[in-house]
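Just passing along the structure, written as structure tokens.
Apart from one protein chain that is not included, each protein chain of the complex appears where it belongs.
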Amino acid sequence: MIELSDEQRSLRDAVRTLLGKRSDSTAVRRAITEPGGYDPTLWRVLCEQIGVAALAVPERFGGVGADRRTVQIVLEELGRTLTPAPMLGSVIAAALLVALDDADANARLLPRVAAGGVAAVAWADANGRWGDGAFEVADDQLTGAAHFVVDGDLAEILLVVADGAVYEVDPAVAGRTHTPTMDLTRRLARVRLDAVPGRRIGPADARAALGAALDDAVVALVAEQVGAAGAALEITVGYTKVRHQFGRPIGSFQALKHRMADLHVLLEAARCAAYAAAEGSVHPAVAKAYCSEALQTIAGEMIQLHGGIAITWEHDAHLYFKRAHGSAALLGSPAVHRRRFASVIE
Amino acid sequence: MIELSDEQRSLRDAVRTLLGKRSDSTAVRRAITEPGGYDPTLWRVLCEQIGVAALAVPERFGGVGADRRTVQIVLEELGRTLTPAPMLGSVIAAALLVALDDADANARLLPRVAAGGVAAVAWADANGRWGDGAFEVADDQLTGAAHFVVDGDLAEILLVVADGAVYEVDPAVAGRTHTPTMDLTRRLARVRLDAVPGRRIGPADARAALGAALDDAVVALVAEQVGAAGAALEITVGYTKVRHQFGRPIGSFQALKHRMADLHVLLEAARCAAYAAAEGSVHPAVAKAYCSEALQTIAGEMIQLHGGIAITWEHDAHLYFKRAHGSAALLGSPAVHRRRFASVIE
Amino acid sequence: MDLDLDEQTTAFRDEVREFLRVAPRLPSMDTPDGFAAHRAWEHTLADARLSVVSWPREFGGRDASLTQWVVFEEEYYAAQAPLRVSQNGIFLLAPTLFAHGTPDQLRRILPPMARADEVWAQAWSEPEAGSDLAGIRSRAVPTEGGWLLSGQKTWSTRATYADRAFGLFRSDLAAERHHGLTYFMFDLHADGVSVRGISQLDGEPGFAEIFLDDVFVPDRDVLGEVGDGWRVAMSTASNERGLSLRSPGRFVAAACRLVDLSRDCADTALTDRVVDAWIGARAYQLHTWATVTRLTDGGRLGAESSIGKLFWSELDVALHETALDLLGADGELAGDWMSGYLFALAGPIYAGTNEIQRNVVAERLLGLPR
Partner (left out) sequence: MDLDLDEQTTAFRDEVREFLRVAPRLPSMDTPDGFAAHRAWEHTLADARLSVVSWPREFGGRDASLTQWVVFEEEYYAAQAPLRVSQNGIFLLAPTLFAHGTPDQLRRILPPMARADEVWAQAWSEPEAGSDLAGIRSRAVPTEGGWLLSGQKTWSTRATYADRAFGLFRSDLAAERHHGLTYFMFDLHADGVSVRGISQLDGEPGFAEIFLDDVFVPDRDVLGEVGDGWRVAMSTASNERGLSLRSPGRFVAAACRLVDLSRDCADTALTDRVVDAWIGARAYQLHTWATVTRLTDGGRLGAESSIGKLFWSELDVALHETALDLLGADGELAGDWMSGYLFALAGPIYAGTNEIQRNVVAERLLGLPR
């Protein structure tokens, strides 16, 4: 359940300690000005010393074969500090490859993912639908454009979804454009293909694998959301303890206390939903709807409870806020997931 | 605008003074145990001394020909005290007759309405749709059943809506059953007709008149809702000033103060919407959605802010609460009116 | 995060599930007949040793683990079995007895409680002391062999038909606030006690006022030390098997009924709220199970119980509001959902108002200044 095993606790502590040293607010702001929008040195350390990219990869392909809950631990820590890193794209690609179960492709690609090679899946269409893909196939050549591709312009391994199947495409021949989003701590790109050859991975109808991979991706993302929400609330509580008005810390005013108490209740419920999704006892759609809205609420309240300082560039509040809205839309909005879940229970 | 004319102010003061004397909580509780669920003596005084039933009736038919805003004043006062009285049914019937503009019928029926005769319109179907009616017509005979008929079992004048037209029916030959609702201060009935002869009033297609009458009815009802909401908030504020906990009046706790401040803002906006609907500058659908939800919110908070005492029979909180939910559904739910308005603006 | 059930617990679950197939539908326990029927149902439960599963065997239980207790509760709600007329005793008094009672008290009081031969009412609130128990004015004056209790208690659940009651009385009249209080158990049929039912919204006297006028209580019915009543009462105020950890099965069952109601609803605005209610019920269930696991692993339940209280009470209101909106005009006809809604609205009130729970969360969990 919520309690971590000893290894999981060690993993969490290792990631948290590293990020505490090398990914504080100043470091994050420096990282987003890097060419790829993240700190490649930090990513290398995360991969080499802690092995975060190997977690979601099976042992026989050079990975650790950890469960979804263990992968969540890393995402939650990265979410807390808003550290930009190609972890989520890596998790999505690994999940898709594992689900496709194509021995050749796995032997070729998964070891590279496990070693920290940046991977991306070009999947969503312009309307932000993570469905059967955004490309058309004719004579094994792919044409179309995918949007909201996590780490898409950085990837050295590029998978694309077309007509419910998955293809490997040479990143060098894809038109890839970094999309400037409000969430500066997340790298998104548009991937355009114009009659580009692709190498199919897995079956011609890979919808089942796509569904499973989307679930895995969502499970990872909700942990990141819970991490960001937890940090946003901690920062806010800390601020209201030291900020004085009318001669008292503003955190002693009952109306503000009660608002933060409600946020804490919301956070706890979101945490439960995220962890339960990892263990399969709650539908990932439920967790995505719940955690997205919890983070949006908490980040919005973070802005309001900080007062004027929150709408300055120097303060981190707006970064959490933008992450909240960016990740709510990523992999399908709360509304999409709510409807998806409605079709399951009704 | 919101300011009342001198006559309107006199009317309000007269009604408020009378209800203050004869319709306090004890009197209301006595009235709902009367056979008709209201105090006929009080109704007689309201009609004879103040002429409330005559307000919505044109002068040439024995009425006062007051505007909708003036009619609202009476409803608002009745709403404040939750006084059960056949006023709303009377307003609906008068509005419908006036809109139908059938000289014979008006000369025959409106003077009786103006004098305080109880009138009702059997209109909604079992799903609570105030549309083209709940009856079928064959050979000038009516068959079917209408629900949620305000004052339906008490009426001496009974109008029924069938196939988009309006008929007068002899109350004596209609099957009328008082419907026990949660809202004890509102009289609703089911009206069943089984091949009963009806006398058509107005055109065969009276949809335009029905629409106009529904708007008038809604305008009256929202005033009643605003009155009830205002009283519910006043009672709640008063209670929190005198109720002590932890050695202080609970109304001095910031969290509760802020909740009541928000309710006050909500009430003021609802009041504006209600009055504007009377003057035609806001669509009645808007006012119905807004005022219904405002009263529901305020009555729900009334329960919570009163603590344990609110869920006792002796305290009036539950009466306001039940009125809130009853009147939200009456004449179409907030959702229905929101959609109706959406079709207007889009 | 489902509860991991071992073989023994699975067998227990199957036994409970099978037994509850015969669970009857009873009239309201706030009527004389309904109360008698609920008492009889408790006898039936006790005969199957299912009335107090977590208690030691010698008092009528079966030494069930906390996980088994939660399993029992989940099954009980899923089966829509009758409300527990003995809940004040088994959820509120018994934990305090286990913590502070003498061996004699345990032997005398627990077995008849387990069979509902004695049904207990709580007597916490007073007219001037709602959620603020420190404002208690009822007093206990020492007399030979015991005490004389006087004063007025209110919002006493079940007191109209119950046999005995428990509550705090001021035994040191010079002391203030939460000092000088003592925890007493007393007979509702004793000389000097009169009980007046308070009609609730459905017209039934689920609550009562208790008036005490020099009611004699022997020393052996003092629970804990004299003057130590506040600490005794508070030690189990966030009791894990009481109201603070309300069985999530209740809300999941209500959410399922809501899903049924919405089956033909094409209005996404409403079906979204149904999904939200379902998600909320599930989130509360997960949170409760996580708490149970933590407690099983040796953790203590403290201020976290306030989270549960805030969550279930707000959820209950949302569940009922959604149902009423789904029913539309039909909901206005007197029905289960409407009554349920009124009681749901009372949820944020009893067992400590939510305003107080928010203070607890803010101060004890978030460390915000007073």
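Which chain is which? They are A, B and C, in the order written, and residues in each are numbered from 1.
FYI, a contact is a pair of C-beta atoms (placed from the backbone, for glycine too) under 8 Å apart; a residue touches a chain by one contact, two chains touch by 3 or more.
Values in this document were obtained by computation on a predicted structure and should not be read as measured data.
Touch with the chain omitted from the figure is made, among A:183, A:224 or A:262, by A:183.
Touching the missing chain, out of B:60, B:207 or B:241, is residue B:241.
Of the residues in chain A, those that touch the hidden partner chain are 124, 127-128, 147-148, 179-183, 188, 244-246, 253, 255-256, 300, 303-304, 307-308, 310-314, 318, 321, 325-326, 329-330, 333, 335. Along chain C, the points of touch with the absent chain fall at residues 267-269, 272. Although one chain is not shown, part of chain B still touches it, namely residues 1-3, 237, 240-241, 248-249, 251-252, 254, 257-258, 260-262, 264-265, 268-270, 272-273, 275-276, 279, 281-282, 286, 289-290, 335, 338-339, 341-342, 345-346.
By definition in this document, only the chains that are shown with their structure count from here on.
Centroids built from CA atoms put chain C at 42 Å from chain A. Under the contact definition stated at the top, the residues of chain B that touch 2 or more other chains are 253, 255. Taken residue by residue, chain C touches two or more other chains at 355, 358, whereas all remaining positions touch fewer.
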